[in-house]
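Only a single protein chain was left out; the remaining protein chains are all shown in position.
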Amino acid sequence: MKAWPIWKSVLTNSIWHSETLTLPAQRRGFHLITDDIIAALPQINTLKVGLLHLWLKHTSAGLTINENADPSVRTDLEAWFNHTVKEDTPYFTHTFEGSDDMPAHIKSSLLGCEVTIPIADGKLQLGTWQGIILAEHRDNGGERSIIATLNGCQR
Amino acid sequence: MKAWPIWKSVLTNSIWHSETLTLPAQRRGFHLITDDIIAALPQINTLKVGLLHLWLKHTSAGLTINENADPSVRTDLEAWFNHTVKEDTPYFTHTFEGSDDMPAHIKSSLLGCEVTIPIADGKLQLGTWQGIILAEHRDNGGERSIIATLNGCQR
Partner (left out) sequence: MKAWPIWKSVLTNSIWHSETLTLPAQRRGFHLITDDIIAALPQINTLKVGLLHLWLKHTSAGLTINENADPSVRTDLEAWFNHTVKEDTPYFTHTFEGSDDMPAHIKSSLLGCEVTIPIADGKLQLGTWQGIILAEHRDNGGERSIIATLNGCQR
């Protein structure tokens, strides 16, 4: 395995920054939010090395990383999850909030509600094809809140 | 997207705290452990901004975030995972530890063995409906160990 340092080890004070981001209501499906996150957090640019932690405060939606280019990837993700976690599953008992509710809870645990993204040289270190995706699993999920926590050392 | 800071950026020393938590044996299923985690870690209250990382040291159980209120959500999660990752899957070869073992390994990778939860103002920033859940996938899993790592800046 080849390895090369982006930076040698640094012993230093850390920067901590915490922010609540509110995403507008989106239709059910997989939505790219990379540009929105970066625009809301100019503090990313102040970090030499660090981590951005994003936490969605909900149990019927999720955060995931996937392709940022061809929208057909997001369409097929939505289709696969709908076929795999079916709304009419006969053994579901948690049904009083609508047929899309229990599937939304299961999808949320499958995808998770958080991502932690490395920062180096003032930028998120996403791969060329990686985007941050909000997976909205409810038909009418409404606004969604994300807590963004930044931690790192100064440039 | 609306954004407002919980705190402006802070440049400071960090607090590090590491602890091993042992959960008593639980029956197979999804179990809320939020209150146990908070009670075991009074140091959360000392942090202005920070992160709590929980790591389950096992490969046949998992940690996930889901609804903390109606227990039918946890019942349906257990049912869905049992239907989707079946014990009698004919092509499984790793069967000598019991029919619940290989499904437990698969569920563990699907849910993951870790969560990182944001802290602000001395409290975990879980959403209103979010709880920390131990997903026990073995019929007789026994005690489970979690490593809790706290990192943040002082209040």
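The chains carry the letters A and B, assigned in the order they are written, with residues numbered from 1 in each.
Note that in this section contacts are C-beta pairs under 8 Å (C-beta built on N, C-alpha and C of every residue); 3 or more make two chains touch, one makes a residue touch a chain.
Please read these numbers as outputs of a predicted model, since none were measured by experiment.
Peer 1: Using the definition of touch stated at the top, determine which of B:D36, B:D70, B:E87 or B:D100 touches the missing chain.
Peer 2: B:D36
Peer 1: Of the residues A:T84, A:S99 or A:N140, which one touches the chain left out of the display?
Peer 2: Missing-chain contact among the listed residues: A:T84.
Peer 1: Quickly run down the residues of subunit A that touch the omitted chain.
Peer 2: Contact residues on subunit A toward the absent chain are 1-14, 48-51, 64-67, 70, 72-73, 75-77, 79-80, 83-84, 110-112, 115-118, 120, 125-130, 151-153.
Peer 1: For subunit B, enumerate the residues touching the unshown chain of the complex.
Peer 2: 13-24, 36, 39-41, 43, 46, 53, 55-59, 84-85, 89, 91-94, 102, 105-106, 108-110, 112-114, 116, 145, 147, 149-151, 154
FYI, only the chains that are shown with their structure count from here on.
Peer 1: Suppose each chain is reduced to the average of its Cα coordinates; what separation in Å results between subunit A and subunit B?
Peer 2: Between these chains, centre-to-centre, one finds 18 Å.
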